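Can you keep this structure in mind? I'll have questions shortly.
Removed: one protein chain of the complex. Kept in place: all other protein chains.
Going in written order, the chains are labelled A, B and C, and every chain counts its residues from 1.
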Amino acid sequence: MHAAVSPIADATLARRLAAEGLGTMALLAIVIGSGIMGERLAGGNIAIALMGNTLATGAGLVVLITIFGPVSGAHFNPAVTLVASLRRELPWRVACAYVATQLIGAFLGVWLAHAMFAEPLLQVSGKLRDGPGQALSEFVATFGLIAAICGAARLRPQAVPSIVGLYIVSAYWFTASTSFANPAVTLARSLSDSFAGIAPGSVPVFLAVQLAGAAAASMVFHWLLQENAAP
Amino acid sequence: MHAAVSPIADATLARRLAAEGLGTMALLAIVIGSGIMGERLAGGNIAIALMGNTLATGAGLVVLITIFGPVSGAHFNPAVTLVASLRRELPWRVACAYVATQLIGAFLGVWLAHAMFAEPLLQVSGKLRDGPGQALSEFVATFGLIAAICGAARLRPQAVPSIVGLYIVSAYWFTASTSFANPAVTLARSLSDSFAGIAPGSVPVFLAVQLAGAAAASMVFHWLLQENAAP
Amino acid sequence: MHAAVSPIADATLARRLAAEGLGTMALLAIVIGSGIMGERLAGGNIAIALMGNTLATGAGLVVLITIFGPVSGAHFNPAVTLVASLRRELPWRVACAYVATQLIGAFLGVWLAHAMFAEPLLQVSGKLRDGPGQALSEFVATFGLIAAICGAARLRPQAVPSIVGLYIVSAYWFTASTSFANPAVTLARSLSDSFAGIAPGSVPVFLAVQLAGAAAASMVFHWLLQENAAP
Partner (left out) sequence: MHAAVSPIADATLARRLAAEGLGTMALLAIVIGSGIMGERLAGGNIAIALMGNTLATGAGLVVLITIFGPVSGAHFNPAVTLVASLRRELPWRVACAYVATQLIGAFLGVWLAHAMFAEPLLQVSGKLRDGPGQALSEFVATFGLIAAICGAARLRPQAVPSIVGLYIVSAYWFTASTSFANPAVTLARSLSDSFAGIAPGSVPVFLAVQLAGAAAASMVFHWLLQENAAP
């Protein structure tokens, strides 16, 4: 269930971790940076800010998964790494290294965005994202992300980068939470008091339902996409 | 005339119905959810709300057809299922099960969107969509959808997901009705008093012209895309 | 230099003309219809209206060329048909029939859009598009369109539908005329007093520079994309 194609068999762990770290850093720089840009330019029209945020994130994901997928699988997301581990496509030792690297990359990405936009590096978000609607939204968002990756990877692996990008374009708009769908992204976005931020107090529920949504999607699509037994 | 590629030969009916139900539920959650998001954020500028609605629906359709197409054909639409039955690509018994499942999925999708956005689950739309311009629009919209599916499926089956998504992006803007083009979607949208809703009184005409448009397109493209007889 | 791939060898002339007529009709319905939709919803913000017009036209072109390309070549444009004839890919007799059909389809498409949006069918545009900047824009727009078709058709024929769609997305914004780039489209748009209209008095210069731009591009790219002589 790798996000692009199977990692290059001979990619060393160092290169795989570099790919996960650089990719997650870039992803957060894109999410936070385009959020700041949208908010600054849109003159109070949040829909237009979200549209810039959407296009930048969707397009950026296609690029990042295309580049890094063949090296590391382009997870950039602990929920994706968890599912890959559950399916035994990734040893647990490697999975832990992936997640740690994703987290480091995510925080660096937030600070990179702040530096580019001449904002204070260290911030804490004050943007509450609470309530059952938000929790349901994150469950749905992560369920859908894992479904999109599983479905495309199983049936049309070359399409995974564009399918993930298109999924996020859609999910930014059809979920009430604008689809974080990624525990590393969620934690890192708590450190940005900007358009894409999330107050630390809202983070734990997001993490819990994201992991639950990922596990549920993994089970449903394991059944749905199975090959039948030979007759 | 399956919407993506021929269903996996060995997919059980249960899995095919699960794909139709999940896919149609997701489609409605996307249409209704992104409509609510757009309306809430756009501050009265309907064009921007429609643009968010457009991007979310178009991108979402590409994802859903890519994922579910190889399992069930990814109809999500009684008009598509009807045309497939007329062309004897689907037994009538299966077609009826498809349509029933699409309807159930569609209603669940509306309620899922309402729940994510913390709206009352049960609503009835008050948005009238009447008059000959609206009826003509839905005839054209469904004619075009069936034409797009037939043309792409016959000539470039791998392109069906993106062609359907792009068709809807275009049709949201060039028809006066914003292109429902789907009887299950039309019925379900009557239960949402939001941006994408339709008053129940406007539904019957929509259903009639949608089916007429689908049948007309099926006939025209049967002739247009035929293979010539061997000399 | 067919816009998609070589026409099906055995498509009868009747089917080829039906494809050109239906496709050009749809193209105009898209251009005019999405222009009216954008203008009605955008509340005076012309940039947003143009963006809806852009997305609908670009996405619609990809769909139309994918569907109709294998039948007729998906010209939908007398300038494209002219270049194909000059290159002897199309007999002159057939080219004349193509152009006549394109014109009929274009007018029908305008009226179809007016009917969908409940506007008077017969209109004349009052929108002047005069001056050397407009003329230069149309020369550039048509030069670029022919260049895009020639380049893609010669080197990556499967990409022609998306390249033409992307070209128009770009050209709607980088030319001062919003890129008509098509004599049939230009004539038909003179009969719509809406966002996408053009006053009849501005039409002749548009037609002249469009044909000049097409001829120039055909010559430049004939040289640029040649195969070298065998050593």
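To be clear about the criterion, a contact is a pair of C-beta atoms (placed from the backbone, for glycine too) under 8 Å apart; a residue touches a chain by one contact, two chains touch by 3 or more.
Everything numeric here is computed off the predicted structure, so don't read it as measured data.
The missing chain, though absent from the view, touches A, C when the full complex is examined. Touch with the chain omitted from the figure is made, among A:M37, A:A95, A:V110 or A:L225, by A:M37. Interface residues of chain C facing the missing partner chain: 44-48, 50-51, 54, 58, 131-133, 136-137, 140, 144, 147-148, 150-152, 155-156, 159, 162-163, 166-167, 169-170, 172-177, 220, 223-228.
On the side of chain A, the interface with the absent chain consists of residues 10-12, 15, 18-19, 22, 26, 29-30, 33-34, 37-38, 41-43, 45, 48-49, 51-53, 55-57, 59-60, 62-63, 66-68, 70-71, 112-113, 115-118, 158, 165, using the contact rule stated above.
We take it that only the chains that are shown with their structure count from here on.
Chain C has its Cα centroid 40 Å from the Cα centroid of chain A.
In chain A, no residue touches at least two other chains.
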